[in-house]
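A single protein chain has been removed from this complex, and every other one stays in its place.
Entry: chain A
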Amino acid sequence: MSKDAILGAIRRGLKRGPLPADQRAMLDGRLATHPRHLIPQRSRVSRPEQVALFVRNVEKEFGSVTRVADAKDIPGAVADYLAAQNLAPRFVLAPNPELQELPWSDKPMLEFEARRAQPSDAVSVQHGYAAIAETGTLMLPSDPARPTTLNILAETEIVVLRASRIAGAYEEAWDLLRAERTDAVTGGFMPRNVMLVTGPSRSADIEQTLELGAHGPRRLHIVLLDDDPAARSADDPTARSANDPAAPPTP
């Protein structure tokens, strides 16, 4: 059988048999503790600076961000963005309680259905699980309330994200997933799919020249809800300064 042949060939190359129990235990320990390696300094900054770094990186990668102070302003921010882009006020919404509870009826011209995306959907409004300031990256784990198709089928994807969910480094975002999620099938934390999304879709396959809008969304817009008092802008006097710049965001 191929499995035994491959494992046998590896062991012959390494000039040993199967690993002894103590070494297996050591490797199991490494898997269980999943130690972090070096984390670049760029995200080791205060909370307001982490949020600012996230926004800067999203914009560097050709995404856009609107910041809102209150959840009730989110429908308005979505409506304004669609109008500014000259897009019809119609979208598919992630069937996520946090999004469904928003006061959409304040903006009666907005039409939406809460479901997975279909190829005919031009705009999707997705729920942002977490984000990574280091590179302006969204973490979008699949879930009945966060279908993957919303990230890939529509030409325009709008992601609603809480500022409190912006982590500095990828490792901190993985820890959120590890702490918060239990998978019904595996008992582990990984859902079927986790997408890390950094800006809108693009290709450089034609003469190595970057063009936006390949197969995924042409536009990626983030509506950022400033729900984290510690993360308000540094020049906001009501903002509390972060004591531990390396502290991960509270889940």
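In this text, a contact is a pair of C-beta atoms (placed from the backbone, for glycine too) under 8 Å apart; a residue touches a chain by one contact, two chains touch by 3 or more; residues count from 1.
Quick note on the criterion: contacts and distances are computed from a predicted model.
Asks: The complex lacks one chain in this depiction; which UniProt name from "SusD family protein", "Acyl-CoA dehydrogenase", "Peptide/nickel transport system permease protein" or "Iron-sulfur cluster-binding protein" does that chain carry?
Replies: "Iron-sulfur cluster-binding protein"
Asks: For a quick check of understanding: of A:Pro48, A:Pro75 or A:Pro147, which residue touches the chain that isn't displayed?
Replies: That would be A:Pro147, which touches the missing chain.
Asks: Which residue from A:Pro75, A:Gly128, A:Gly168 or A:Pro200 sits in contact with the chain not drawn here?
Replies: A:Pro200
Asks: Which residue, A:Gly76, A:Pro89 or A:Gly216, contacts the hidden chain when the whole complex is considered?
Replies: Reading the full complex, the residue touching the unseen chain is A:Gly216.
Asks: Touching the hidden chain in the full complex, which residues of chain A are there? Just list them.
Replies: Contacting residues on chain A, toward the hidden partner: 1-3, 5-7, 9-15, 18-19, 23-24, 27, 30-31, 34-38, 40-42, 57, 61, 95, 115-117, 119, 135, 137, 142-144, 147-149, 151-153, 170-171, 174, 183-188, 190-209, 211-217.
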